[in-house]
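Removed from the display is one protein chain of the complex; every other protein chain stays in position.
Right, chain A next:
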Amino acid sequence: MSSTTAESGLARARRGVAPGGSGTAPGKRKSKLSAQATRTFFWLLLPSVILLVLIHGYPLIEAAIQATHDGNLLQTGNFVGGENFATVLSSAAFWKAAQFTLWFTIVGVFGSWLVGLGLALLLRTKIPAGNTFKVLLLLPWVVPIVVSSTAWNWLVATPDSLIPSIFRNLGLGTPLFLADPTLAAVTVMMFKVWVSFPFMMMMTSAALASVDNTVYEAASMDGASRWQQFTQITLPLIARSTYISWILMTIFCVNDFPTIYLLTGGGPVNATTSLVVLAYRTVFQDFATGPGVAIAFLMTMTLVVISVILYRQIRKSSVE
C-alpha cells in the first residue's frame, strides 16, 4: 500500500468500494482497487462462511440424508427413500402438531402485536414515570424462559397454585390450567404472548417515534376522529415496521421450543405439542431419528420457501 498516492487512494475508494460510487476514472485503476477490496472482503467474510457451512449448511444436507434413512443417533442405517416422510405425513400426531403450531403462531403473533401496540400507544402519551414503565414492561422479554416458565408453573400448575385458588375463592370453580387439554393450549399461548409482547412494543415504539406529529394536527383540523386518525394515519405509517415485526414473530413462534416444552412438555395428551416439540420427542425420547428428522426437514423446507418469498417482499418494499 505504500505506493498508493493520495488521489488514487480516494479515487479507488470511490469507484471500488463506495456503494453507488460515481467515479469515471480509467478502468485500470478501478480493477486494481476492486481486486484489493475483493481480496479483503473475501478474508473478512471467510470465518462467517465457515461457520454458516458448519452450523447450518452441513447439518441441512446431513438432515436430508437422515430423513431418508432408517438409522439412529449412532449410525445412518439403510436408505428407505420417502418412507419416513410417508410415516410422518400419515400420522395423526403430525397433523395435530401442525394444527397446534398454526394456532400457536397466529395467537402468538397477533396477540403480542395487539398488546404491544396498545402499550406503545399508551406509553407514547405523557405519563408520569413513563420511561420507568417502559423499561419494566421489557422484563418478560429479558428474563430467561427457564425462569419465567418456572414462575408460571408455580402460579398455575396444580389446583392448589395461586391462580386456581383465587378462581376457587371467587366461586369460579378450579380451572386446571395445565391439565385440561384446551385450557393448557390457551395457557401456553398466553405465556407466549406474555413473553413476546415487549418485543412488539419496542418495534412499534420505534416506528411511532418516527411519525411526524404535524400530520395529526392537520387531520384533527380537518375533523378526523381519533379512531380515523389511528386507522388512516398511524397504522399506514407504521405498516412497514409492523409487517417486519409480524414476519420475525412468525419465525420465533414456529421455531419456539422452550416456551411450550418448559410449561407443559407438550402435554396433556399432546394437546400442546408443536412441530418442534414433536420432532424433539420423536428423536430424543422415542429414538426414531428418521421420522423425527423428517418432521424437522418438512418444517425447514416450508420455512425456506416462505422466507425467500418474504425476503423478496421486504427488499421490494424497501426499494419503493
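Rule of thumb we're sticking to: a contact is a pair of C-beta atoms (placed from the backbone, for glycine too) under 8 Å apart; a residue touches a chain by one contact, two chains touch by 3 or more; residues count from 1.
Basically, contacts and distances are computed from a predicted model.
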item: Protein name as given in UniProt for the chain not displayed, "3-isopropylmalate dehydratase large subunit", "Glycine cleavage system H protein", "Carbohydrate ABC transporter membrane protein 2, CUT1 family" or "Cytochrome bo(3) ubiquinol oxidase subunit 3"; value: "Carbohydrate ABC transporter membrane protein 2, CUT1 family"
item: Chain not shown: contacting residue from A:A97, A:L119 or A:A271; value: A:L119
item: Touching residues on chain A - with respect to the absent chain; value: 1-2, 4, 6, 9-10, 12-14, 17-20, 36-37, 40-41, 43-45, 47-49, 51-52, 54-56, 58-60, 62-63, 66, 73-74, 119, 122-131, 133-140, 142-148, 150-152, 154-155, 162, 194, 199, 202-203, 205-209, 211, 213, 216-217, 229, 240-241, 244-245, 247-248, 251, 254-255, 257-258, 261-262, 276, 279-280, 283-284, 289, 292-293, 296-297, 299-300, 303-304, 306-308, 311, 314-315, 318
